[in-house]
Structure formats: structure tokens, C-alpha cells
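Just dropping this structure here.
All protein chains but one are shown at their positions in the complex.
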Amino acid sequence: MHSIPSVRTYVTIWAILTIMTFVTFYVAQIDLGPWNVVVALIIAFFKMMLVVLFFMNVKADSPLTKLFAGAGFFWLILLVGQTLIDYISRSWMPNGKFW
Amino acid sequence: MSTALADPQLTEQPNYLNSEYGWKSWLFTKDHKRIAILYLISITVMFMIGGIFALLIRLELLTPEGDMVNSDTYNKFFTMHGVVMVFFFLIPSIPATLGNFFVPMMIGAKDLAFPRINLLSWYIYIAGAAFALAAIVMGGVDTGWTFYTPFSSTYSNTFVITAAVGVFIAGFSSILTGLNFIVTIHKMRAPGMTWGRLPLFVWANYATSLIQVLGTPVVAITLALVALERAFHIGIFDPAIGGDPILFQHMFWFYSHPAVYIMILPGMGVISELVTCFSRKGIFGYSFIAGSSLGIAIIGFLVWGHHMFVTGMSMYASLYFSFLTMLVAVPSAIKVFNWTATMFRGSISYDTPMLYAFGFIGLFTIGGLTGLFLGTLGIDVHVTDTYFVVAHFHYVMVGGMVLAYMGGVHFWWPKMTGKLYPEGWAKFSALLVFAGFNATFFPQFIAGYLGQPRRYHAYAPEFQVYNVMSTAGATILGLGYLIPLIYLTWSLRYGKPAGNNPWGAKGLEWETTSPPPTYNFEKTPIVTEEAYAYSHQKEIEVG
Amino acid sequence: MADTHAVATEHEHSPHLRHHFDDMAQQFDSATLGMWVFLLTEIMFFGGMFCAYSVYRSMYPEAFASTSQYMNPKFGAFNTAILIVSSLSMALAVRAARLGQRKALQLLLVITMIFGLAFLGVKAFEYHEHWVDMKVPLFAGHWDYSQAPQFARQAQILFCFYFFMTGFHALHMIVGVGLLTTILVMAHKGTFSPEYFTPVEISGLYWHFVDIVWIFLFPLLYLIGHTRQLI
Partner (left out) sequence: MPFLPVAASSIAPEVDHLFWYLSIVSIIMTALIFLTIFIFAVKYRRRSPNEVPKPIHGSLRLEIAWSVIPFLVMLTFFWWGAEIFFANASPPADAMDVYAVGKQWMWKVQYPEGQREINELHVPIGRPVKVTLASEDVIHSFFIPAFRVKHDVVPGRYDTMWFTATKPGRYHLFCAEYCGTEHSGMVGWVTAMNPSDYENWLTSGGSDGSMAQQGEKLFQQMGCSTCHLLDQQGRCPILRGVYGSRVQLSDGRSVIADDAYIRESILNPNAKIVAGFRPDIMPTFQGQISEEGILQLIVYIKSLAIEGTPSAPNGGTTTAGQPSNAFGPNAGKQ
């Protein structure tokens, strides 16, 4: 059990999250080509970090909790990333040798 | 079984078996040891069901013509054999029985962290098994245990949804067991039980739990999607509207390859216990064996694509997965070498559990090496989907996992029941299992390289000689499983009382009485030395 | 291996301490770690759908973008904001529980639930719109994509995932509201104290997790292709 954050901290985080929601909403109206999804995901990632670190209080929590929270994200990347390896490279054409 | 165990004349000291009586005291128990016994009985039943299907398959394959049953029935046989054995026997086998019983005891805890969740996981398992059995009774499933789309989602006319729901439910039982172990191992260790002193069986179960927690949800959602696709006729994996059947395979194997390690890792943990106990020596390279368990758990998630080299997956993805497959073999090799080195200059006895351990190391070596054939791109193209694959994974699953399970049951039986089993019969059946196993599955390597495809109801006549050998071996193997079932049950009533430590083994579980009291220890133990410190004593006391 | 002496510590026994734990701190740590491990499985559960979604989006970017016509990002953004408020009140509720502020805890739990239900209400309204729009490929009579026939088949996939992902998410919200109701009753009975607030803490973790899932669902489902006129 750790130090208890102030109400002010929570409200600040809430304000940032709300602002980011509007940012992501408006950025989606601007044509950035393939970067739209990248920006959206970066903002979502940032919001997730805020919720995890402050609302879920991982910032003040034990390294073990940090490890488990990180592991979840890491395994998600393994699942999606390794699957996409196949789809991204499927149309590449090998020409006899692999190196 | 419960009535026999609960006979008050059998055991005098207060223990977990005689603390309460009646069926309610079992069905509503929160004691990890009683839940382990519930699991033990349930998975034994499932093993017998799966085994009956296996024997029926082998009988059908005695002749090349499909003359015993029709092809639909045969397809249902191998599907139900796979589903029952994989999801309802192999995956829960060691963690839910031996792990449930001994992980808390080995770390000096009174129980698992969440006893009610532990009981819940058994009920979920039973619910899942009920669905799977319902699918059998209603008419069976014929998709193969892999549920490949679009066959499972569109073309099969059997009870796919029922079976998929059964597997889905059973998955949550597995997840809850894993969750319970992780928390227990992190938070419930006795004073002095540092990570460096954990018995290797606990390490192995920890690594297993990680895979269960991280992998199982993916197969659950994948099978849920298949069931939804079947129910609503939508095309998530249906090529007709742009779905990709290969995506199903990716998502399925994301879990189902690591699931192989869910099955084998706890077995490796058992072997570490057996080899040290029956060599009376500390393990050789403790940190390497412990670390390799974690290594397998992590790298195991990076290799699933080797099931898909001929599916039309990208060449470069094949390259990636093939390379990492070579990498995952390293931690397994480390374990085999370390076990062997542990025996060096030991004091080796030939008690039944050790015979199983010898068998495990040898057969797992063969199973592991043939896995490299399948991870090698050029060879896999020829041997994938043939009996070579069947032989390979039975060498790992039966030659490895089931042998370890039998070894573990024999090792801890005196502790669990307070009874000794007849050693002569046990040794005999261990040899029978070893011989029967090799006779069953070695010929399949040859049949596989010759090109006999798996899941064939009728096959080309030139493969018959190998199939006859296989069927003959399976008969011996079946007998080898039946004998222990008989003498272990017999020992519950007639077996000689076991002392607290009949093997002279190290480990906290051997320091308490047999059978253990309800909360395992009279007083919380304090650990002062590393695991397997056999040499700290002048003499080993047995009994 | 070990001497079996007693651990020479005596605790004041809290009525909430279960027999197999040594002390309250161990019990609390176990419960929160257990919740984190459970959240790992939840991540992977949603992860399976995110994976399939990513693959199909990479295959059919145009078809996926064409669906933006039928998703109202304003509702999505509004719901995101609602969930963030509920997350804030949940975080404050946990804080109140820790400080032993019973009245504040109850009030904040009620606020969290109201916002949670508001979210579900908006979601239900959106589902209704899709039903009217004939954008429900799950039911044969409720699918019509003749506005952009070239994308019809592949847009089905997106809508399937839309309903699965938001549906599973809504299911989690409903479970969350159920959890909070239980917590509210417990709080009302005065179960919690600065020494024992584990159920509030772990329900809070769950609630925030459900919020995080939505934080990703919002841009992935609502904000694709608004810059282009594909239909």
C-alpha cells in the first residue's frame, strides 16, 4: 500500500485525457495519409499509459506489477506483430536464395 | 475412491482425508489437496475415454482398407481422441493434479492463494468436459482437434459448436489454475523460500502458468469466432467474402504451439524432482534448468508458424519461424544434459519413478530431435501432415509428458494417500509402457517419411506392416496403463502404510505427515537451505 | 531442509483475513496481483480480436475506410469522454476507500455507475441506428451495403468485428456495473476501512482496464477514413 495521490493529480490526468480525446477526434479529420492511424494509435497509447500509471496507480506500485502490466502489452505485440510478418511479406518474391 | 480414502481405520493422524467425510466435504472443499484429488479422478476418466478412442483408431488401422467403421466414424474417433487428450487430459494433467497438490506444499504455503477460485476451476473443467462429452454422445465432431476453417466453420455437419464451447470453457479452467499458481508462487512462499531455493517443479509450474494465462484467451476467442461464424453464417475466416482461413491457423497456433509447452514443462519439472531424489544429489546447473523453463515459456510464443510452412504463408515468415524453432530447442537440450549430468557420481536407485524418469529423458530426446526435422524447412515440406508428425508429437506428449505424469504419480502417491503400491507390479508396468510406447510410435516415423498422410481412414497397402506394428504396440501400451490403475486403486485399501518420507527425498512436502494435514504444516516452515541439499546430511533416513 | 519453527509473529486478526494468509498485506498483494494476472488474460482475449482486425484492415484498407460513413465519431468521442469521467470517479472512489471516507466512496461509486450506464445507453442507441441502417451482417435481413457494392463483402468483416469488439466490451461494462453494485452494498454496510478495501481496489483496476480497451476501440473503429469520400 502506497502513498495516496491527491485529488488534484487525478483531476489533472482526467483533463489531459479529455483533451487528448478531442485531439484524436479532430486529427482524424485531417488527411495525413497512412499517418492517421499512426497518430491515432500513438495518442491511444499515451492515454493508456496515463490511465495505467495514474488511475491504476502503477507508477507507485511494485516493480512486479509494472512487469505484469508490461508483459500484457508485450505479448499483445507478439501476437499482432508476428502475425503481420506473414501478411506484410506475403507478396515479396523470393528469387532462389534467402540471404 | 472417496469412500475408500475416507475410511477412518486407514489413517490415524488427522489429515486432509479424514478431516471431514461425505460427498459434500469433497464437492465443496477448498483444500487444494482435495481439489487435486477431484482433478486426478476426472482426468483419469478423460484419459480412459481418450484412450478408448486411440485403441479404436489403432484397430481400424490394422488393415489398409477402411473396413471396421465407416470413414465418418473414423474421423470422429481421431477428433475426439485429440480433443479429449489435449484439452481434457494433457493440459490439466500435471498442473491441476500434482501441481495443485504439491506446489503449495513445496513452497511451504497452507493453500493456494485463491482456494475458491481453485474449486471454481474444477467446476469449470467439469462443465467444459460435459460439453465435450455431450458432443460425443450427440454424434461426435469430425474436424480434427485443430478445428481448421473453413471445414469447421462451414462444411462440417457435426457438433462443432458444442465441442468448441467445451474447449472454450475448459480454457478458463486452465487460466484460473495458472492465475492461482502465479499469485501463490509470488506471494505465498514460506520465510526463507527465495526464488533461488524454489524446487524446480515449482519453477516449471510457474512457467507453465505464464503460458496458460497469456495463451489460452487467444484460442478461446478464436474458437468463439469459429462458433459465431458457424452460428450466424458470417465470413470471418470464409474466403468467399474475403476472410482468410490462414488467419485462423495463426491465431490457433499462437496458443496451441505454446500449449505443447503447457503440456511438457510440468513434466520436465517432475523429472527434475525424480532425478535428484533417486540420485540423491543436488541438481546439476539449478539456475540453467530454472531459467530454461522461463526461456521455453517465452520463446515458445515465437515459433508457432512452423505448423504452417506449406499453407502458403509468406516465405519470409517461414524463415523467421524456422530460425526461432531452432532457438527453442536450446533450453530443452540444456535440461536433458543437466539431468544426465545430475546422475554423474550419484547414488542411483531403480525405484519405479526413476524408471519413468529414464524413459522420459530418452524418449523426450527422440521427440525433441525429430521436432528439429519438422522445424527444418526443406524436410518439413515432405513430412508435415504425415505420420512423422504423429510420431513426433506422441514421443513428446506420451513418451515425455505421460511418462513424467506416471513417474510423478508414483513418486508422490505415498504422500498423497499414505500408502505404498506394490513395487514389483509398478516396475513391470513401467517397462511395459516403455516397450509398448516405442513399438507403437517408432514405426510411424518410417511410415511418415514414406509418405503415409495422417488422419487417413484407409491407406495404401505398402504402409500396412508399420501399422500392424503400431497396433500391436498400442495393445501393450494399453495394458501398461491398465495395470497401474488396478494396483494403485488396490493400494488405497491394502497398500502398506507409507512413512512420511519413503524415498528419503528432500523438499518441504516430505517433511509433513503422509497424508498431509489439512493446512499442510503444523507450523509454517522456515527454509534455510537450497533445494535438493542431499549432501547436507551424513545419512539419508528413509521412512 | 528446513526447521519447522513457528514464524514468531503475531498479528491482530482482522475479520477479513483468510486463514491461509499470514497477514493483511500479503492478502492484499495477492488479490491485486491476481487481478493483474486476470487483466493479462483479458488483454490477450481482446488481443485476439485486435489481431484479426489488424490483419483484415491491412488487407482491405479501402473497404474498412468506407464504413466510416456509418459510424458516428461524435458518439464515439462522447462515449470516450463519458468513460474517462467514470474512470476518474472510480479512481477517486478507490482513494476515498483508502482514506476511509465512507460517504464519499458511496457517492463516487454511484457516479461511476451512472456514467457507465450512460455509456451503455449511448451504445444501445448506436446499435439501434446500425439496425435501422441495415448494417448488421450477423442477421441475414439486416445487411445492405449497396451504397458501395465494391466494398460490400469486405465491409461485412469490419462490421462483424465492430459488433464483436464493442459487444464484448459492453459485456465487460455490464459485468463492471454488477461488480460496482456489489461494492456499493458492501460499502453501505461499512465493510471497508483503510485496512481493508481490497474489493474496491480490484474492481477499480477492472474498470480502468475496460476504459483502456475503449480508448483503443474508439480510434480503430470510428476514426478510419473520415478524410476521404469513398462512397
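Going in written order, the chains are labelled A, B and C, and every chain counts its residues from 1.
The working rule: a residue touches a chain if its C-beta (ideal position, glycine included) is under 8 Å from a C-beta of that chain, and two chains touch if they have at least 3 such contacts.
These numbers were taken from a predicted model, which means no experiment stands behind them.
Check B:Leu198, B:Leu319, B:Ala430 or B:Val527 against the missing chain and you find that the one touching it is B:Leu319. Remark: the omitted chain is touched by one listed residue; of B:Phe151, B:Phe232, B:Phe428 or B:Trp490 this is B:Phe151. One of B:Leu27, B:Val137 or B:Val465 touches the chain omitted from the figure, and that residue is B:Val465. Checked against the full complex, the one of B:Leu27, B:Val137, B:Ala231 or B:Ala333 touching the unshown chain is B:Ala333.
Across the entire complex, the residue among B:Asp111, B:Asp142 or B:Glu511 in touch with the chain not shown is B:Asp142. Touching the missing chain, out of B:Asp31, B:Asp244, B:Glu273 or B:Glu511, is residue B:Asp244. Listed for chain C, the residues touching the missing chain in the whole complex are 59-60, 62, 149-154, 230. In the full complex, the hidden chain is touched by chain B at residues 66, 71-72, 75, 142-144, 148, 150-151, 154-156, 239-240, 242, 244-246, 279-282, 284-288, 309-315, 318-319, 322-323, 326-327, 329-330, 333-334, 336-338, 340-341, 343-350, 358, 361-362, 365-366, 369-370, 372-373, 375-382, 384-386, 446, 449-451, 453-460, 462, 465, 533-535, 537-542.
Here is the rule we go by: only the chains that are shown with their structure count from here on.
With each centre defined as the average position of its C-alpha atoms, the distance from chain B to chain C rounds to 34 Å. Residue positions 29, 33, 37, 40, 44, 47-48, 51, 55, 59 of chain C are each in touch with at least two other chains.
For chain B, the set of residues touching two or more other chains reads 186, 214, 218, 247, 250-251, 254. Listed in rising order, the residues of chain B touching chain C in the complex are 108-111, 113-115, 117, 175, 178-180, 182-184, 186-188, 190-192, 213-218, 220-222, 225, 228, 232-236, 241-244, 247, 250-251, 254, 506-508, 511, 519, 521-529, 531, 533.
Against chain A, the residues of chain C that register as touching in their complex are 25, 28-29, 32-33, 36-37, 39-40, 43-44, 47-48, 50-51, 54-55, 58-59, 73, 77, 80-81, 84-85, 87-88, 90-92, 94-95, 98-99, 204-205, 208-209, 211-212, 215-216, 218-220, 223-224, 226-228.
Note for the complex: chain A touches chain B at residues 64, 71, 75, 78-79, 82-83, 85-90, 92, 94, 98.
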